[in-house]
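Here the complex is missing a single protein chain, while all its other protein chains stay put.
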Amino acid sequence: MSVDLPTRIDELSTASEECAYEKVGFHQRHTIDASVLIDLARAFFEAGYVLEMITCQDLRAETQKMLLVYSFNRLESVDRQLLHLAIDPDTEQAPTLSMIYSGANWFEREVYDMYGVRFSDHPELERILLPEDADFFALRKDFGRMDEASAGGDEAEEGDDD
Amino acid sequence: MGKVDRKDGVVRLPLVNPANTPVRDPLGDEAMVDPAVVRLAVLDDLLNLGRANSLWPLTFGLACCAIEMMAAGASKYDMDRFGAGVFRPSARQADVMILAGTISKKMSPVIRQLWDQMPSPKWAIAMGGCTIDGGPFKYPNQYAIEEGADKIVPVDIYIPGCPPRPEALIAGILQLKEKVKAGRRFEG
Amino acid sequence: MGYFAKLFSGSKSLVSGMGVTLKELVGTTAQHKAVTLQYPKEKPVLAPAYRSAIKLIRFEETNSHDCVACKACERICPSFCIKLDGGKVEGIKKKRVQTFEMDFALCSLCGLCLDVCPTATLEYSKAYDEAGYNRDWRVDLVAEFRDYEEEFIRKQRAIEEAAAAEKALKAEQAKAAKEKAAKAKAAKEAAAKDAAPKDDAAPKAAKEDAAPKDASGANDGHTDAEDKS
Amino acid sequence: MSQSITDYAPQTITELVGNPWLAMPMAAGIIMGALTVNVLMLVWAERKVSAWIQRRMGPTEVGPYGLLQTLADMLKLISKQLITPANIDKPLYHLAPLMAFAPVVGAVALFPVSRDYVLLDNDLGLLFVFALGGMAVIAIFMAGWGSNNKYALLGAVRSVAQNISYEIPLILSALSVVLVVNAMGGSTASGLNLSHIAWVQSHEHVWFILLQPLAAIIYFISALAETNRAPFDIPEAESELVAGFHTEYSGMRFSLFFFSEYTNMLIVSMLAVVLFLGGWDGPLLPGPAWFFLKSYALIFVMMWVRWTFPRLRFDQLMTFCWTVLIPLSILNLLATALAISVL
Partner (left out) sequence: MTNPPRELSPSTEGELYTLNMGPQHPSMHGVLRLVLQLRGEQIVNAKPVIGYSHRAHEKMAENRSALQFLPNSSRIDYLSGMIYNLGYCQAVEKILQIEVPDRAVHIRIIAAELNRISSHLLWFGTFLLDLGGITPFLYSFDDREQILDILDSVTGSRLTYCYGRFGGVTRDVDDEFLERSTAFIKLLRTRLLMYKRLVTDNVILRERCIGVGVISKDTAFRFDVTGPSLRASGVAYDVRKAEPYGGYDRFDFEVPTEEDGDTMSRFHVRIREIEQSCRLIEQAIASMPEGDILPKKMPKRFQIPKGEFYFACESARGHFGIYMVGDGSDIPFKMKLRTPSFSNLSAMPETLRGTMLADTIAIVGGIDIVMPEIDR
């Protein structure tokens, strides 16, 4: 690719901001649209960046949207770039990166497992950490809150001493 | 290593419910009249003695405590001294299942299956807080773990700690030995 | 590399490996270098830092613990393994714990409860080989202190009275000092009425002296532990 | 070579007792008793040796020095529930432990423990031992096939390939010895008679390990593989195949496999003693003492090897056999034959 990475990022991202690496641990943060994700990831790939992680934030309480977070880093000299991708709440779908970064395969499965975000064209989008028959997405904010726990302990159960 | 305190003062925790006494020998309590039964009982005692001294654990670790279980089998603690160091990888040849580590909801059916694969008489040791009642991973409304191994298999010995020291596991095995010697009747 | 050279170097490595194990074998049998700790017969030496289930410290002054049932440990505990209850006790100012239940099976030995304890009355016990037939591992930490409760109240009352007396004395002294200072100040002011405002330094120093005294006095009010220890 | 050797015939148990119908059960009793004690001791020794190598104590609490440990194990295994898994090939599954057990018991009878006595004197003894040893692989295969378990099957398949391959260098190296025996021992007795092989060595005061060092090494390596001992324990490779061919066996059936494994160790060691280490030959001590001393010393070496090395991979194991052991043993055999015909 003849175009260098920063210009490519400028072209594709909706918004970019410089961040204080000493404070927050990453250099730049970009907000992007789902349509440019694959192009941008390819640009990162060709510039020699690794995909460190994919995760998600459940911001439905504030913005009605799930927010995917991608972290790219360069191994030779650290340059951590975060991508923010807000997902359309109707489809809850995003394009997969697993054909560019093979490691994205499992990260995306985990995001699906924990947040229910689907990835289109993913080769094997199934549960990864939770049991196959789980009927919940564990890290969604409306699931498994401690303060919702029904009162009543289960202490003082007898062990089997037969 | 090497420095050893030889005094026998064992510190015991003041339990709220101090029922942690060894089970009584059922044969010793009742007066046996029928000599045939007595003879059978002697044989039974002999077999129990064999079982008690040959508790082969299943090679099976779940989480952190498994490392301490390995340490208990390694040179410094050497469970083999009590005949309990023969870790069998196949459930068919194991006598005691040491549940060492957190039991996740995904794992619990597997553990039940392994338990069913073991031949009777068999025993289970719950090692560590997680297998007693969920341990540090238990909180209200949690979704991931099984709160206690005794929801899956009948547990004979409970060893608290996070993780328990290898000495505690050996103490547990010695207690299990007492229990086996006393002749717990096995089901199934 | 030749077939035979490879065979030779391979065999050599095997023989040297067997040498290592033979040496260990001889070391164990002939020189008694086994590393095994014969556990039930020999007990391990536990480090002072060793962590097991928490317990209450017995202080010498009162021959009892110093738990004031503030519940800071119950709140901080990540594993919800502490349940305690307590309240006012007749005769002394301090609150006193009535039940202190700690579930060893839940505890992760993180030590946060020790960190937050305002009276520093918690420490790790040295129980290292607990095992039993029962799943209930709730430990009653107050149990060993129940018999000494009356003694404690007696002693504590004495301490509190002594402290109160001391405080009163201190207060008196402080009052006296203050009056003195005020008098001196008044005198000074009177003296300095004519002279220019050059007396800033002295009262400032006095103020600074007073501040830490006040703080320690406030401390006296609710934590005796620091004074005692 | 020397032609002055007279005929040598040790007394068998039939000759001692007089009545063959009485001698048979007696021999069986002696063998079973001795083998049971042997296995109990060997398992104990294995655990002790491994412990010592690993700077541990091994069993110490059950009986003096933990001597009763294996007895306790046996009692437990006897009283353990026998699980018969579903969907197995019943006849094969049930027969396999017995098939593993019977041949090793039969083979023991042939070994001359001293100059004068042998339970069974057979002119084709060597062949008989190898034939019975070859049956072990059938048992293992039956167990693996009958268990309806993929690990067991994999173990069985590995075992068949391994045992058949390693039998070749094993027999070839023994054959070199037979050639030497026939050359030295005259034509009156067969070179395949175990008593005779041992007798020739004691009579000529030369152990064949000196004449056939290469054959001895090849024999020992192949014997390790034949008995499925580490580093050749591929069929039961614990960390790969769980427990290999006996994954599905519990209790007494499992202990029969155990029994045959340890008896097999004794057999190959005794055979090595007869073939290479002069049988009962030795100063001061009586013959049987020397015989068993040497056998158990070899067994100790086998244990020592087991607790030192990691395991080979299956294809490496086969490569090693076909590119190293077999060519070398053939060369050795040819060289022996050449030397004998020249001398």
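Every chain is named by a letter (A, B, C and D) in the order it is written, and numbering of its residues begins at 1.
The working rule: a contact is a pair of C-beta atoms (placed from the backbone, for glycine too) under 8 Å apart; a residue touches a chain by one contact, two chains touch by 3 or more.
Treat the numbers as computed from the prediction; the structure is a model and nothing was measured.
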{"item": "Which displayed chains the hidden chain touches across the whole complex", "value": "A, B, C, D"}
{"item": "Candidate in contact with the missing chain, chosen from B:50, B:89 or B:148", "value": "B:89"}
{"item": "Given D:19, D:239 or D:341, the one touching the chain that is not displayed", "value": "D:239"}
{"item": "Chain C, residues in touch with the chain not shown (by the definition above)", "value": "1, 6, 9-11, 13-14, 16-17, 19-21, 24, 35, 47-51, 76-79, 108-112, 115, 124"}
{"item": "Where the missing chain touches chain A, by residue", "value": "23-26, 48, 50-53, 55, 57-58, 69, 71, 75, 77-78, 80, 82, 101-103, 105-106, 114, 127-131, 138-139, 141, 144-146"}
{"item": "Interface residues of chain D (partner: the chain not displayed)", "value": "50, 53-56, 150-151, 154, 230-231, 233, 237-240, 242, 307-316"}
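What we mean here is this: only the chains that are shown with their structure count from here on.
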{"item": "Contact-richer chain pair (by C-beta pairs counted) among B-D and C-D", "value": "B-D"}
{"item": "Centre-to-centre distance between chain D and chain C (centres being mean Cα positions), rounded to whole Å", "value": "65"}
{"item": "Per-residue multi-chain contacts in chain D, two or more chains", "value": "51, 54-57"}
{"item": "Chain A, residues touching no fewer than two other chains", "value": "155, 157, 159, 161"}
{"item": "Chain D contact footprint on chain B (complex, rising order)", "value": "46-47, 49-54, 75, 78, 80-83, 85-86, 88-90, 92-93, 95, 117, 119-121"}
{"item": "Residue ranges of chain D touching chain B (in the complex, touch as defined)", "value": "47, 51, 54-62, 66, 68-69, 71-83, 238-239, 242-243, 246-251, 254"}
{"item": "Touching residues (chain side chain D, partner chain C) in the complex", "value": "49, 51-57, 304-305, 307-309, 324"}
